[in-house]
Each structure stands twice: as structure tokens, then as C-alpha cells.
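Every protein chain but one is kept in place in this view of the complex.
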Amino acid sequence: MRYLPLTNTDRSEMLAKIGARDIDALFRDVPKAAIVGRSAFDLTDTKGELEVDRLLSRMAAKNVAAGAAPFFCGAGAYRHHVPAAVDHLIQRSEFLTSYTPYQPEIAQGTLQYLFEFQTQVALLTGMEVANASLYDGSTATAEAVLMAQRLTKRSKAILSGGLHPHYAETVETVANLSGEVVRTPVTPGNAEDIAALIDDKTACVVVQSPDVFGLIRDLRPIAEAAHAKGALLIAVVTEIVSLGLIEPPGAMGADIVAAEGQGIGNGLNFGGPYVGLFATREKFLRQMPGRLVGETQDAGGKRGYVLTLSTREQHIRREKATSNICTNSGLCCLAFTIHLSLLGEEGFSRLARANHARASALADRLSKVKGVSLITPSFFNEFTLKLPKAAKGIVDRLTTKGIIAGVPASRLMPHEADAANLLIVAATETTTDEDCDAFVSALAEAVS
Amino acid sequence: MRYLPLTNTDRSEMLAKIGARDIDALFRDVPKAAIVGRSAFDLTDTKGELEVDRLLSRMAAKNVAAGAAPFFCGAGAYRHHVPAAVDHLIQRSEFLTSYTPYQPEIAQGTLQYLFEFQTQVALLTGMEVANASLYDGSTATAEAVLMAQRLTKRSKAILSGGLHPHYAETVETVANLSGEVVRTPVTPGNAEDIAALIDDKTACVVVQSPDVFGLIRDLRPIAEAAHAKGALLIAVVTEIVSLGLIEPPGAMGADIVAAEGQGIGNGLNFGGPYVGLFATREKFLRQMPGRLVGETQDAGGKRGYVLTLSTREQHIRREKATSNICTNSGLCCLAFTIHLSLLGEEGFSRLARANHARASALADRLSKVKGVSLITPSFFNEFTLKLPKAAKGIVDRLTTKGIIAGVPASRLMPHEADAANLLIVAATETTTDEDCDAFVSALAEAVS
Amino acid sequence: MTMNNQGRPTAPGTVESNELPTISGDRGLDHEEALIFEIGRSGMTGVDIPQVQMSDTKLGGLRRKGPVGLPGLSEPEVIRHYVRLSRMNYAIDAGLYPLGSCTMKHNPRLNEKMARLPGFGDVHPLQPEATVQGALTLISDLMRWLTTLTGMPAVAMSPKAGAHGELCGLLTIRAAIAARGETRTRILVPESAHGTNPATAALAGFTVDEVPATRDGHVDADALEAKLGPDVAAIMLTNPNTCGLFEPRIKEMADAVHKAGAYFYCDGANFNAIAGRVRPGDLGIDAMHINLHKTFSTPHGGGGPGAGPVVLSAALAPFAPLPLLVQDANGFRMIEDRAELPAGAQPFGRMCAFHGQMGMFVRALTYMLSHGADGIRQASEDAVLSANYILASLKDVMSAPFGEGPCMHEALFDDSFLEGTGVTTLDFAKALIDEGYHPMTMYFPLVVHGAMLIEPTESESKESLDRFIHVLRTMALEAKAGERTRFDGAPRLAPRRRLDETAAARKPVLRWKPKDLPQAAE
Partner (left out) sequence: MTMNNQGRPTAPGTVESNELPTISGDRGLDHEEALIFEIGRSGMTGVDIPQVQMSDTKLGGLRRKGPVGLPGLSEPEVIRHYVRLSRMNYAIDAGLYPLGSCTMKHNPRLNEKMARLPGFGDVHPLQPEATVQGALTLISDLMRWLTTLTGMPAVAMSPKAGAHGELCGLLTIRAAIAARGETRTRILVPESAHGTNPATAALAGFTVDEVPATRDGHVDADALEAKLGPDVAAIMLTNPNTCGLFEPRIKEMADAVHKAGAYFYCDGANFNAIAGRVRPGDLGIDAMHINLHKTFSTPHGGGGPGAGPVVLSAALAPFAPLPLLVQDANGFRMIEDRAELPAGAQPFGRMCAFHGQMGMFVRALTYMLSHGADGIRQASEDAVLSANYILASLKDVMSAPFGEGPCMHEALFDDSFLEGTGVTTLDFAKALIDEGYHPMTMYFPLVVHGAMLIEPTESESKESLDRFIHVLRTMALEAKAGERTRFDGAPRLAPRRRLDETAAARKPVLRWKPKDLPQAAE
């Protein structure tokens, strides 16, 4: 087997050195009954690279790649152009096949990029500090709620109806254990009056902006209301590129920002791996989940970086840890930070503008289609349309025409009756004029 | 422009330091009339990566990739499966963006793999020494002829009719200047009696095996005849993988081996870049063209490698150099040597067997097609069929059916009347049963 | 794997360098590299995106007021920056990486190639299911490999790493208990357990009750059985355990646990020792996470990403979280909502958005198809063989707390052989860095004093193991002979000497700030 360097001669020499009769002798502690042979597994044997390549390529060919069709899906995952340099660099052996930087003397590469990543995330979100990543935006949101409950010693979390339903369910799944989770009604295209619901049992309010329908939310009044009641505002961002054009949550009073970083440096990957961004105020530092990299000096007086404040973490604090997370999103952080380094201030703002301009133009054209209306007065690169028929049917119809028309709201919220006709549409810098033309005419035909 | 690190501020500061009014001042020596402006070039301006990616991807999509169809072309370039590790490793920055190892202290990586490459080439060909590559098989053959002329101080080179016509033309182009080149008649499927033509003016005979039709040639009698007349035998190999199964030229008396190394580690690339292999006897060392890497020690007594015997080369010997070559095929050697390291003795011989088995099975089936006959009694992974009609027409017809049926001999030798109906067909480990089925039935239909 | 020495910050005294100083500060091929924020300048960018016209009217009056504050670098500068940083890292590709409990095995390149096929890398989690049948087939094939290898009926695919899998497992157990109308609050966790186990138990709302270890490194089965009771929801055992030993009384414990109405959660981080030879399902396990990034080699550079699918027993299967993959006449479908649940399904909730770490799934299935069942079995055997070879070759000069062995895929040593030498486990491990090796896991598991946990994996040749053994033997003998030069203040030959972790923790500097702004922490 090409990946296994031991020869049979090596194996017998090693057994001899060990003084074991055969390999079975090494499995002595395993109950005999529990040792099974090859026949116990109805699975194939070793295959060469060519054969495996063929098998998987055939599977892949059964999917419609986003790049192979006019494509308008968003709702938490966004297709952006990632420069070739990013994928080249993250495949550097020293990045790809290293692990958590436990030995800082031989892991400065990883530690420094994580330090730079933390800085970039803090800058983007307008917060004071950020960690070295969590799994993704949804789990980061759940961690944020738990952290708010710890900080406020209160139990109630209020989730905006505009929060991505998958995020809401993820939060409920863990936060219900430690307290109560309230979800406000879904108000497509409008901001619900969440401030009114905040009481002195409220640990936090969780508001996504742009929300799941694409609507841009003004967090300032909510932050005020929350702070007035001693609660915290958790701002959620699912399209990180929006922060190139929209006021950052930190500037609007957010106490914790939980975001999905996939939009920068990372591909769609059918849902993962993505990268959870987590930023907050310095004063909350010791309640933060996840790893933190800090600057220090080595014995020679040279600047260097180390994992720090580990006393928050499971391997030190065990059941008292701020989170159980260990493995995080290392390589995805790397892709994120490289892409953002390439963009820089100039490139990032141009990218954001290009996205908004694309989406605005498309929204204008689609909302002119007879029977179709735009229900999100404000948005970044994603908006929601009200169609005369069920959105799911329309999407399926357009799919047969080779157009991936977006995400029907009903897929995310089947129980919301008035979401049935809503279609969530995203456009990015990768969307072409031809894509838009195809979409507009196909939609016009489908709804007529 | 994303690749240019200087800002306008930098530029003016630098001009100030230089004491130049503007950039034009630095082009002082250029005749005014010769300085042109942007308008002199009817070419596009800077494009972003996304846009360029789109343009080229569209162009690429206009080609039928070999992997996307049943594919049977060979005749000097062969499609083999290259393990993913090869392309990953040759893209290591330290390999990809370094240059000729002129500074051995910081180029041991390149020097060592070239030393290993030289060893592998010597082993494969059964020769004593090999150089660090030439451009490709055809130019290596031309260099071999020139070297033979230098060594024998004779002018005549006899080229076998079985030598790839492109190779023969390449040799004629340069060797005619220094002497005369004779080509023996083309005898598809048979070995011409080249020994008879060797006289005491003959510097060398050039024989390809397997020849352009796929026929395996016995070099032993030719070597004897050549040596008897004081001439040299130059053996040419266009499919290097064949040496995993066939007796190497070195074992059959060849004095110089010129080969195309593309088949190991390198893709088809529409004809280039490929890698020229060049091996010979130790005693001819000082007449060899191209770079050589040799083992030595550093001042600390550690083993190391350096470019050596440069006194043969243009940068030292100038007009008296053994060749004018400077840039060679570095990265292609690297791909070659990595792939061969992965294969090893075991993998290489299995690969060769798999190729021959594939081709044999296909040849059996195709020669059973009514009106079709196999004219090459022996072959490795490529053979020639005689068709009842012009091969070119058949190939075009099968192309419309999505099958790339091979290379019509007429494409390489339009003047050979009796080559018109000959089709040169190659099969490798990448050829599937489905590919063969499709070919056999489509051919049967086309010739009926 | 976590290193408890991280929890005991070290503050080395400054040492003077006997190196020839260079003008540049760089040394041959070793370049120092500043932060991107110190390199970049405004106006520069590494991408060319046209400046488009755009109106503010659709931004709800919330257009960003100030700049982000990002530095501007050209592409060549960015590439040089990361290439230089990478050269300061150790990696599997560069050498043996014996980090116990982390299974740092070879990451095949084919896996990377497959994960980048547009049909996998460029598909959206919410695009119409008709357009992702290949992706769903892949997930279903992977599920089949995982359930077959573990001998368990079901698997939940969405957990994003081992710890996330632990949470998924415990929440499944919680739901199963609730469905029985019971409430059980206690979870038994061995003191040798990995930190994520107790942390997860607490996160899932349980109290943690520690089970002691026996002198031979196993879980004290008697103590465990004694602790069982009506309030015990589950035990969380690692098997093979964190001492690198298989729990001989595992079935007995499983039976006792089941008899007590509790469930058996197994931490599968060490599955690489037994895959293809032992099926956890045959051991009475109810739930176990599998770290695809360990056992099945998906690269997790810099600490992630991972994937932690959880295999489930028949008793727990109904409570698996959403989404659920089902197959019907029209092909595969993801059930994302309770309304469409198949009969009997009572999902406890959702672990995360979308349906898990697809990129890791592609790599793991590529690994499995490449190895095949026979190759996976061979890999486990080689991993165990290599660990035992190391144990057998070093036990006379280092101290193996649990004696002769055999061990499973990890060889555990304690620091008693260093007693009185003045050389600590930390010194010993750091000296390995100068020798060109990544240190073993230190100070874990906690049940052993000054633990050194060595996991060679199946990816090393005998020659490589022999070199490693030779170095460790020589170091051990030197230490015992009181020759400390190699250890004091090691490493000396790495990009950095020991770093001051105390200072880092005392005055946290967690981000770059423009010179004019004070560091927030000060």
C-alpha cells in the first residue's frame, strides 16, 4: 500500500525486537471475541490513485458546480473569487501538515498568521479583540450566547426572526440547556421591534445584519435598549464581505460579534469547512471561547507569538472551561487571512462595492418582472423577492433550464406560511451580465 | 497593478534619490523617435484575475481534453497518470521560483534532485552517465548527432526511416550545416536494413525503438555494424515508459541515448514543455552537451553537489562550447524524477506491464475488425493499423463521435503514399475498457 | 492534541546569543518576517477589482463611515510573507511528528486534489438537491464506510470536530433519556480523560464524576461500577485510552453501564489503533465520535479544520440531530425539518448550519477507498507495531509507567528516569526540537507524572523510527549521565528560543495596533 512505509521484513524485525510472536500478540488486551477478520467488513480493498480519482471524479460530475451555471444562492454561504495565490499558499506543506502550534519555537509561522488573523477580524468587526477562530458562524453564535449567559449570569436569549434559521436552531440546541431561548416572529423585509422584548432576565439579544433575507439592520437602537437593561447585544454576520461597505457591528454597539468568514478565502464546499469569527470587548476576554495567540519575546529577546490565556480552555480547566472546543478552523483562517491580505483596504472596499452594485442592478431588473416584487428595501449583495407562485417550484423549474435561481425561503422556514413565495437571491462579483440576463428572462417566463 | 509593489509615492522618492526629473530621463539613451506611447499598442489594459481566468477558461473549454474522451494518440507524446504528489511538490516555491543552481550553498535542493535525475536516466537507459536534461527528445537527438560528428570527426549521419519524422527534420535542420544527413526509406512495420548503409564516412546511425509505428527494434546488430565501421549508434526513445519492459539501449550497444522523458511525470501540454534525456558512455563525457551535476564536499566536509565540467558550456567556452544550451528543462526533470521515485522498481515495471497488456488487448480486438490489420508484429504500448480507407478520414469521422482515434501516419509523413491508410494507435494505463469498446465498435462502423 | 504544559506558562531567562550577527537580521535561508500591518502601505493592493459606480440608496443609511484599517500589499509581497512564515513551521511533510493523541499521519495529496474538484468544492449547501446528487452519494458512501468499520447502525455526520462530536453524542444520550421520561445528571469520566470530555459533559448540562485509574493505566472498572447509579446518564471512556492502552474490561463495563440504564460514550480519538481489526459496536458502545482529521488523515494545518461524525447504537440512532440524509425514488434528500421526519426519528436538534464538513468528507472517503478495508487494517497494525517498537527500544533507558507493554498505537513514558538529573520533561522535549523532531505530547495524560506520549503513526519507515529511537536513547543516557548542555535552554537551533508564556498571559497583546494607539492591554 503506497502510504505505508513498512515492508514485511521490517515488520518481522520489529516484532522480533518487541519479542512478540505476531501482531495479534500486541492486541492481547482486546477481548478475543471482539477481534474480527477481513470478512467482517463488506468493503473494497486497496485501490490505486488512478482508480480512486476516476470514482470520485464521476461522483463530482453528478453535481452542478456553481461556476458552471448562472448561480444565485447565498443564505449563509457566498461564492466569491478566491485568488489563485491563496490555494497555492495554504497547500504549503508547512501549513497544510502542521498542527496546533503547541511548540511555539517551531510554529511561529502558524502563530504569526493567527495573530494577524485575530487583528484582521477585530478590525473588520470594529471590536477590540478576536480569537483564533471557531468552527463556523452558527457555532460561533451559539458560543456567543453561552458566553453572554456566563457574563450576565442571566438565562434568557432573544433571537431575532431575521437570524438564519439554521443558526437559531444551533443556538437553541445548546442554549436551551443552560437557559431559555426566545425567537421573535419572522418579519421578511422588516425589522421586528426586538428592543421591546428585552427585560432584566435577558442575557442577550441576537441580531443578524444583513439578516437572512438580506435586509440591513440598524443595531444602534437595539444596543441601547439592551445595555439599558444590562443585556448584551450579539451581532451576527453571515456575509463577512458586507463589512467592506456597511458600518461594522462594533461601531453600532455590539458586545459580541459572531460571524461566518467563509466569504473570504474559502470556497462553498457544500457547507464546510468554514471559519467561525468571534470578536468581543477586551473586558470580556477571560470569558471568550477558543484559542488566543499573544505576542511575547523569546529567551534571545526576539519578538514571538504563543498560544495564551489557555486557562480558559478545556485542556486546563476541563469541566470549568469556557468552551469544549479544541480543533478549530486553522487552515480556513489561513485562507481567510491570506485573501484579506491580498485585498487590503483598497481591494476589500472595491470588492464590497462590486458586490453591492451587482446585486442592486439585478434587484432592479428582477423586481420589474411582472408579478415579482422586491421586499428588502436595503441590502448588501443579497435580497428577497416575492413571487406570484411558490418559490420552490420556480427554482426547480429554472434548475431544469440550467439556472440556480437562489434559495426559496421555505427551505429554511417551512413553517412560515407567508415565506412560501419568497426567493432569497444573491449576486457577487462572480455574477456576470449573461448570468443576470438568463435569470431575468427565465424568471419572467416562469412566473407568467 | 497587483504584481507591482511600487506606489507613486515610492516612484517619486526614488526618482528624487536618483536625481532624475522623471522616468523619461532614465531612457535618455533611447533615440527619441523610438520611444512610443500607449497608443502605439493596440492591446488591452490591466485585467483582474477573475476576468483573465474567465477568458482563458473559455479558450480551454474549446479544446477536447484527452481525459474527456476515449483517447488513443501517441506518436511521441503519451498520456499517463501522474500522481497528485508530483504536481504538489513541483509547485513548492523553492523549486518553482528558483533558477539554475549557480550558488550551490543555497541550491542543494535543486542540485541533489538533478544528481538523482542523472542517476535515474543512466539506470533507465543502461548507460554510464546522463546530463541534467535538454529541451526535449527531438533536440536531444540533434545534439546527439552533433556530438557523434565531433567524436568521430565524420560528417555523415544515417537516420532510420522509423525515426519520428519531426525528430528527423529537427536533426536535418542543424546537422546538415555540419555534415550530411541521410534518411533511409520508411518501412512501416518492418526494420529496414540500415547496417548495410554504414560506411567509413558515417559518424552515426540513429535508430528509434519502439519506432514511430510502435515496432520494437533490435539494436544489437546495428550497434555491431556501426562499431565495426567506427561509427556510433544513437538510440532514440520517444516513450520512456517502454524501458520498464524492453531491453535498454545501453544493453544493446548504444553509444548515445537521446530520449523524450515526457511520459514520466509530465503532461501532454499540447507539445511542450517536455524533457530531453541524454545519456552516453563515460569516455564521451567531455563532448556531452548540457549541464552536469557532480558530487563534492563543502568546506565543512559535508557532502554536497555542484554544477561541474562547465568548461564544456557556452558561458565558458563560448563559440567552442559543446552546445549553445543554457536554460534547459529543470522543472520537468523534477516532475520526472519525483514520479520515478514514487514508482520505484516495482511500480515502474508494473506500469510498463499494464501499458503493454492494454495495448496488446486493444490491438487484438482492433485487428479483428473486418478490413483492418495490425502491421506491427511487436510493440510496447503503441501499434499501427492498416485501414481499408485513408486514416485521416476515419479519424475525423470518429472525432465527430467523440473518439480521438490516434494519429494518422499521413499527418507525420504526407509524402509516403503507402502511409495514407496507416493509423498509429496508443493505449496506456489510463485507457479504460469502455474506451476500447467505444473505439472498436466505432471503427468497425466507420470502415464498413 | 492539547499540551498541558501550555497551562503552566514558562518564563525562560534571557540567554545571550553566540551567533555571528548579520546586518539584515536574516540568516542564510532563515528570514525574519514582520507583520503584514508593518509591511503594507495604503493604496496598494494584491487584487485588481474595477472601481464601480454605486449609489448609497439601498444601504439603509448604514454605509461604513471609516476605513477598516487593513494594510495594502502587492501579490509578490503577500506570497513572500506567507512563504517565509511557513518556513518557520515544523510539519509532517518535513519530519516525524510523534504528537501523542493527535495521530499526525501522512496526508495524501490525492485527497487534496479530489476535494478541489469543482463538483465538490464549488457546490452550495442549499442549491437544489437535484443538482447535488453526487455530493449526497459521497456522504452516503462515507456513512457506509464509517458504520461498517465501527459495526454501528447509524452515524451523525454534522459535527465539525471531535469535541463537537462528543457534544452531539451526549445530547443524543440526553434526548434518549428524556424520551424515557427520566432525568439523569451525572456522567462518569476517567481522570485520564482528554480535557474535552469533562468540558463537553458540563456543556451538555451534566455534572462530571471522575473515575480513578488503576496502577496499570486502565480505568478502575470496579470503582466505575461502584459509581453507577440511577442518576448516571453515561460514562465517557476513551478506548484505546489516553495512556495508549486498550481497556481489557471494556465489555464488562459496558454491560454494567447498560444494566444501570446508562449509556456508553466512547471517545474515538484513538480509533487509528483498531480500525479494521475491532468494531466498537461489538464492545457495547452506544456512541463514538471519529476524528476524520486524525484517523482518516484530513489535513488540519494550524489546528483545524476537523470533522467528528458520531456513530450511534440502535438505542440512540432515533435521536440523531438534523439534517438527516435519506434516499428515495428521486434519489438522495436532506431532511432539514421536523415536519418531514421518517417514522421514529426524534432529532434532538441541530449541531450547526448546513450539513457538516464536506471538504473533510471527500478527503476521508478518498483515504478509505485508497486504503481499502485491508489497507486500513494494515495501517492500524503498523501504527500499533511502531508504537510497541518504540516502547521496546526505549523502556530500558526511559521509564514506562505501565511496564512491559504491549501498548496500542502510543508509547507512554513518565519522567522518573529524569529524576535527580535536573532535566525536566519540558527540557527533554525541547531538546528534541534541536534534533530536528517535533516533541511528543507532554504532561498528558495527567495520571502519569511528567508524561511523554509518543504516537509514531503508521507513516514512518523503520529507518525513520530507528533514527528517532537512537536520538531518544542517546538523550536519555546523556541526561542520566548528568550531561545537561543539550537540555538547558533548549531549543537553540529553532527559529525561536523558548518563549515567555508568563509575560504573554500577564499582559495579553492579542492584536497589532498602530504605534500611536496604546496596546489595549497596557
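Letters A, B and C mark the chains as written, and numbering starts fresh at 1 in each.
Following the convention adopted for this analysis, a residue touches a chain if its C-beta (ideal position, glycine included) is under 8 Å from a C-beta of that chain, and two chains touch if they have at least 3 such contacts.
Not measured: the values here are computed from a predicted model.
A.B. asks: As a test of the contact rule: which chains in view would the missing one touch?
C.D. replies: Taking every chain of the complex into account, the missing one touches A, B, C.
A.B. asks: Which one touches the absent chain: B:182, B:228 or B:326?
C.D. replies: Of these options, the touching residue for the absent chain is B:326.
A.B. asks: Of the residues C:128, C:491 or C:508, I need the one that contacts the missing chain.
C.D. replies: C:491
A.B. asks: Write down which of B:243, B:277, B:366 or B:385 is the residue touching the left-out chain.
C.D. replies: The missing chain is touched by B:243.
A.B. asks: With the missing chain put back, which residues of chain C would touch it? List them for me.
C.D. replies: Residues of chain C in contact with the hidden chain: 18, 20, 22-24, 26-31, 39, 48, 74-77, 79-80, 83-84, 87-91, 93-95, 106, 108-109, 370, 433-437, 459-461, 463, 467, 470-471, 474-475, 485-486, 491-495.
A.B. asks: Tell me, which residues in chain A touch the chain that this view leaves out?
C.D. replies: 1-5, 7-9, 46-49, 83-85, 88, 93, 106
Methods note: only the chains that are shown with their structure count from here on.
A.B. asks: Just how far, in Å, is the C-alpha centre of chain C from the one of chain A?
C.D. replies: A distance of 19 Å separates the two centres.
A.B. asks: Taking each chain's centre as the mean of its CA atoms, how far is chain B from chain C in angstrom?
C.D. replies: Distance between chain centres: 46 Å.
A.B. asks: Residues of chain A that contact two or more other chains, please.
C.D. replies: Residue numbers touching two or more other chains: 2, 49, 53, 83, 88, 91-93, 342, 429.
A.B. asks: Touching at least two other chains at once: which residues of chain C meet that condition?
C.D. replies: Residues 43-47, 49-50, 73, 75, 79, 83, 108, 110, 112-113 of chain C touch two or more partner chains.
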